[in-house]
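With one protein chain removed, the remaining protein chains of the complex are shown where they sit.
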Amino acid sequence: MIAPATLLSALSWLLYHGYEGTEGVTGFPNIGTYIIFGVVLVPIYVMIAAWFIGEPKDTKTGLMGVTYLVGITAQMWIGMFVLTMIIAVVFYGGLPEPLASGGP
Amino acid sequence: MSTKTPSEADILRPIDNFSKKYFILFGVAGLALGAFMVGWMYQLWQGMAVTGLSDWGSGGGVTWGLYIGAFIWWVGIAHGGIILSAAVRLLGMDRYMPVARLAEMLTLAGLSAAGFFILVHMGRPDRMVTSVLGHYHITVNNSPLVWDVTVITAYFVLTATYLALTLRYDITRLRGQLPDYLEPVYKVLTLGYTKKEDKVIERMVWWLALAIIIMAPLLLHGGVIPWLFAVLPTYPGWFSAVQGPQFLTIALTSAISGVIILSYAFRRAYDWDHIITDDIFRGLMLWLGFFCLLFLWLQLQQLTVGSFAPATDLATATDSKFSHWMYVVPMLMVLGVLAFIFAQTVRPSLFSKTRSIIAAVLVLMATLVEKTYFVIAGFWYPTFSIYEATPGDYFPSVIELLSLTGTIGLVVLFFLVVSKLVPVVELHAIEHLNGEHGHDHESDHEAATEPEVDA
Partner (left out) sequence: MSTDDDSFHPLGEEWEGELETMLDDTEYDSELGMQMAQDAMAVTKGELSEAAFHEKYHDDVMAEFGEDQRPTQEAYEQAQSDETGTVGRMLDKFDGDGEESRRETMKKMGAAGAAAVGLSAWGAMDDGQPAHVATAEDGDDGGDEGTQLGMVLDLERCDGCLSCVTACQEENQLDQGVNWMYILDYEDSTPGGRNRLIRPCQHCSDAPCEKVCPTTARHTRDKDGLVLTDYDVCIGCRYCQVACPYGVNYFQWEEPDVSTDEIRDIYSDMDGDHMTDDRDRWVDSRAPRGVMSKCTMCPTRQDGHMGEDYVGTTACEEACPPDAIQFGDMNDPDSAPQQYLSNVVQSRARMQVDGQSPNMEEVQESYDFLDEEIELLDMEFMPGPDRDEIEAALFIQGEIDEDDLSLDEEELRDVLLDILDDEFEDELDEEELSEDDLESIVDDLLDGVEDGDDIERALAAMDTVIADSEDAIQDVVDRYESREITPAEVEEALEIVDGAEPEDVVISEGGITDEATAQQVLEAYAGDDASTFKLLEDIGTNPNVTYIGNEPGPEAEQVDGPVAYDDVGLTDNRKEVLDEETVGDFGVSL
């Protein structure tokens, strides 16, 4: 039986894969936490809320809007991912860590 | 000349119409892009040493140069989209409706070029996704570069969503007149469309525009981008709260200039005098003048504070501004443009589209040069300037210069392609110019019959 400990161990490997911050310098929480999630993204929170509250509204259309947001973001980064993997294989001799093993 | 009535046929003309000029332009832009791609691939193969960059300090050079200057420049140009859309949707300046969509597309194109520069300036672009996204949950808390990536992504996505949502109205109504072979594209774009969504979408994009107008000028080009530099205390030329507002003015000037040039190009190519009227250019010029004034005003702040009784390191950095051509010439160019626009305000007959284009080009050149100067002058005059090799030497290499022409080619190609897919002027704008439907815009309704004023 797979112990819950091992599962969570795997999860934390996925999330952190051996990397972490240095307290007070990097990692949660720091100035960026507040600036990004507390200031910069607030207009987006408000906008999405407004899509679902107030008149005239249509939840389906609101969801379509959200799907556009998520979909375009995904397409952007997945496209970027594919491009960078091609660059990796052609110019740098292989996939980057953690997809391939690192080391000299 | 413009006694024509704006029609759907007008805005559909670009689609499905291929002229010789189009192909020539496509070829030139393609060549420019291709040349840069070759250069970039050589750089990927050999390493960043092919550029004119070097380590700052004992390394005798500057570590960020034209690539980063051009990156900032393109993000600035990309702000045109939201400026125009916000003006129209939020502030009711319907006058600019005909160029709003072009401006939004310029945002997408400009951000794509900017993103390209990020990739090009990295030593290991192959790790862009795995290393940055892979550690995002840690680094977003502290790294200004990750903030940058976040907000640029957000701006791009929001603008693309805005475009996608507003295109639904146009495509649906113009479907019959659009080319058949692009049917799959239109099907996807209008998935699930019902007429009653129009009002809902109207409201949604209003909130979208609001979100973008708060985020992009104030927190992207007036926020995370200047913060890349302004938060570092050992670069006196950078370390100042004024950089947020200063960068914003640069974005605004570049953005308007980009829209002026773009609008003129399309107007000329497709005989849209009656849609993209002179009035629009007059208005854009006024705004350009205003933003140029703000730009120079904020430079004045820096020069004054940097000259009165500055600390040693700030004194050196400011001295450079007064003597280096890369700062002086752009300032004079912007001042010249401002003077002309002021004169034009006093004497409207001075206006002409050609002069507007010249003004826009001058401003774009000035902002590119000034921004590049800003970046490299940081490394020339750091606080810890003890090294003999500081200030370092730098001149953009051929590959770096090719990146400029290459990205301009990229943006041109973008428009050449997009203008064949969807209408680049909103259907709403045509309807509005014809005074067709009951919009609740109370402000200036520019009819399409205003005679052109000759210079």
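Here the chain labels run A and B in written order, and each chain numbers its own residues starting at 1.
Here, a contact is a pair of C-beta atoms (placed from the backbone, for glycine too) under 8 Å apart; a residue touches a chain by one contact, two chains touch by 3 or more.
Since the structure is predicted, the reported quantities are computational estimates derived from the model, not experimental observations.
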| Residue touching the undisplayed chain, where the options are B:Thr161, B:Thr277, B:Thr390 or B:Thr407 | B:Thr390
| query | Of B:Arg127, B:Arg168, B:Arg267 or B:His428, which sits in contact with the chain we cannot see? | reply | B:Arg127
| note | The one of B:Ile15, B:Leu90, B:Leu232 or B:Met365 in touch with the missing chain is B:Leu232
| note | For chain B, residues touching the missing partner are 39, 42, 46-61, 63-64, 121-125, 127-128, 131-132, 134-135, 138-139, 142-146, 149, 228, 232-234, 311-313, 324, 326, 376, 378-379, 382-390, 392-395, 397-399, 401
| query | Can you name the residues of chain A that touch the chain not displayed here? | reply | 3-6, 8-9, 11-13, 15-29, 92, 96-97, 102-104
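In the analysis below, only the chains that are shown with their structure count from here on.
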| Rounded to the nearest whole Å, what is the centre-to-centre distance of chain A and chain B, using the mean of the C-alpha atoms as each centre? | 26
| said: Per the contact definition, I'd like the list of chain B residues that touch chain A in the complex. | reply: 41, 44-45, 119, 124-131, 133-135, 137-144, 146-147, 150-151, 153-154, 156-158, 160-161, 164-165, 192, 196-197, 199-201, 203-204, 207-208, 210-212, 214-215, 219, 223-224
| note | Residue positions on chain A within touch of chain B in the complex are 15, 17, 19-21, 25-33, 35-36, 39-41, 43-44, 46-47, 50-51, 54, 56-58, 60-62, 64-65, 68-69, 72-73, 76-77, 80-81, 84-85, 87-88, 90-92, 96-99
